[in-house]
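Structure provided below as structure tokens; questions to follow.
Rest of the complex left out; these chains stay put.
Letters A, B and C name the chains as they come in the text, with residue numbers starting at 1 for each one.
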Amino acid sequence: MVEEILKQVKQGSLSIEDAKKQIATYENLGFAKIDHHRKNRQGFPEIVFGEGKTKEQILSIINVIKERGDNVLVTRISKEKADFILQSNSEFVYNETAQVLYWKDATRDNKQRNGYVAIVCAGTSDLRVAEEAAITAEVLGSNIRRFYDVGVAGIHRLFDNIEEIRNANVSVVVAGMEGALPSVVGGLVSHPIIAVPTSIGYGANFQGLSALLTMLNSCASGISVVNIDNGFGGAYNAVLIDQLAQKGELD
Amino acid sequence: MVEEILKQVKQGSLSIEDAKKQIATYENLGFAKIDHHRKNRQGFPEIVFGEGKTKEQILSIINVIKERGDNVLVTRISKEKADFILQSNSEFVYNETAQVLYWKDATRDNKQRNGYVAIVCAGTSDLRVAEEAAITAEVLGSNIRRFYDVGVAGIHRLFDNIEEIRNANVSVVVAGMEGALPSVVGGLVSHPIIAVPTSIGYGANFQGLSALLTMLNSCASGISVVNIDNGFGGAYNAVLIDQLAQKGELD
Amino acid sequence: MVEEILKQVKQGSLSIEDAKKQIATYENLGFAKIDHHRKNRQGFPEIVFGEGKTKEQILSIINVIKERGDNVLVTRISKEKADFILQSNSEFVYNETAQVLYWKDATRDNKQRNGYVAIVCAGTSDLRVAEEAAITAEVLGSNIRRFYDVGVAGIHRLFDNIEEIRNANVSVVVAGMEGALPSVVGGLVSHPIIAVPTSIGYGANFQGLSALLTMLNSCASGISVVNIDNGFGGAYNAVLIDQLAQKGELD
């Protein structure tokens, strides 16, 4: 690109002043490329963190994104705020459990493929986080399968599903309280696991610290961890990995 | 006992002054009974915490206990200190892994019985704590069975032994790193579990804090917890429970 | 059981396809046995953790349990939610102090026996947790005796009751603030103690951390600890121990 600019300068078809501007732009594009790169992946939406933003702020951000024609994903958005957005954006979908609002261009559908992300969840109380992960992964373009309520206290439920979990490209494992589930899953599968601690628990749980430490100290290999309650982050990592795996499948 | 004293006072066979002393003694005996009670259980030794004591101090304590003819259990005692004790007490046994020195009156053997305490241990690095528990439980008079290296990262090893663990009266479950083992065992057995976190691990393990929090927050019921690395305490609790169960068996 | 299946296969009375299914079931039953085992104990109810569930969710869970004819215990349920359940389940009992709702089949009464669980409580502010423990233990089938307001700051009240506490099979000792009570009780009795720290206190109490650490570091032997405010967990452990002791008594 710089070469182009220089050629035009040489040929006199571009003034030095304009060339300077374009090179400055190029510098920034050096970084902006990333965003561009992101847009190019099919179905990758713009993501809005809804917490701490007013409904009006969220709406105006959404309007900007829609103008660009991009998909939209809003996480941590309350029903009350979502309802406000839905009034003028009836094509959006709101999932109250996950506290997620999104719009996905139906024409940019995921290509046909076999690989999937396993969303594994310990208890029903961890559902909000697990669903945030599940919907995020779907909106970002991965196939997902849910394996819920398979916590270690009743480990046979996990074993009933272990073969199907094993066949995933990557697992997002969500657990609160003592957060032991990723360790057990980690010993049974051989793909990467993104562990998501939740703040579910009380007393010496310390708002998720217990589960977080458990996952960081896991004696099983192949487990990495995201922030407490960060279902979105777990899914985002999983989708990046799933896409690497899909590349092969699609070729 | 007070009644006896009062009768003697009434009969004049005991002076008021002596009666006062005996009643004072009785008051203290009210508390001393506990120790007496303890001695009466067969094989319950005096226990010495060796850490922070010099070898000379330990020896002099041991001499006092031996005069009373009691069994002896010294925990957290280094090989160097133990060797010093063994010079003059060759009948003692030292277990270097467990850092435990003990002497058990062979004639006060455990009665024949079926019940036992399961000592379940996650990893080979937790061995010191597990062996401290195992030997403590034995010296205190319980049958024990060891189930070692059955951590959650290779959970099939646990399942190979689960039936035998289930049949114990009580389990001491020792685990470091993320400490998830008690949760898994707790979901598979229906007897009480004493969970012992160890300080094995590094980084965000924080010297056993991770395992401790995991065990306190366990989603499985029937688990209670002792201090980090407290194999002795885990065993002591288990033996108390085992004795309650044995009472029935022996009747 | 596998033997049965194999025999039938050999005899041709069972198709290979059906045998495969039954063996698969057996595998799962290997784990499911636990639940079965649990149901077999007389009076052991299904337990529902009410916090974080809507009243409608709780009601639908209860309906499922009732169909099976099981006892029910709902912990951490507010008066408002309990009232909703009671409208259609007038046979249930709600204890507001303990925040516990339960139903117990009167015909499945505890057998006659002498043993009991001591529920020992430091201060009146710890009552919610102590009552959760007391009712849980009762609904799970143990006799219980309450020893309340016997904290260490007025230790003579504890001594007035110490003989009766000593005669229990196991004690659940509930204490907030500095949580010193289990240590004192532990020095006076010779049965297992389940210590329950509460979050009662302020400032450097750090929501129960102070009492929790105190109990984990107790210089008295025979004490194990459950999570902060976990009256239910304390009672559950105690009942498991009490049942081991009862076995002997009943024989």
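As a convention for this text, a residue touches a chain if its C-beta (ideal position, glycine included) is under 8 Å from a C-beta of that chain, and two chains touch if they have at least 3 such contacts.
Every value quoted in this text rests on a predicted model; they were computed, and no experiment measured them.
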Note that 3 identical chains are shown, then give how many the whole complex contains. 8
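Heads up, the rule we're going with is that only the chains that are shown with their structure count from here on.
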Outermost chain relative to chain C, judged by CA means, is A
Give a one-word verdict, same or different, on whether chain A and chain C use largely identical residue numbers at their interface, taking over half shared as same. different
Can you identify the chain nearest the overall CA centroid, using each chain's own CA centroid? C
Hey, how far is the Cα centre of chain B from the one of chain C, in Å? 24
When the C-alpha atoms of chain A and chain B are each averaged to a single point, how far apart are the two points in Å? 50
Approximately how many whole Å separate the CA-defined centres of chain A and chain C? 40
Indicate the residues of chain A shared as contacts by at least two other chains. 154-155, 203-205
Parts of chain A lying in touch with chain C, wherever the complex brings them together: 125, 154-156, 159-160, 200, 202-205
Counting only contacts in the complex, chain C reaches chain B at residues 31, 34, 37-38, 41, 47, 169-170, 187-192, 194, 212, 216-217, 221-228, 233-234, 236-237, 240-241, 244-251
If we count contacts the way the header does, which residues on chain B are in touch with chain A in the complex? 122-123, 151-155, 177-180, 183-184, 186-188, 201, 203-206, 209-211, 213-221
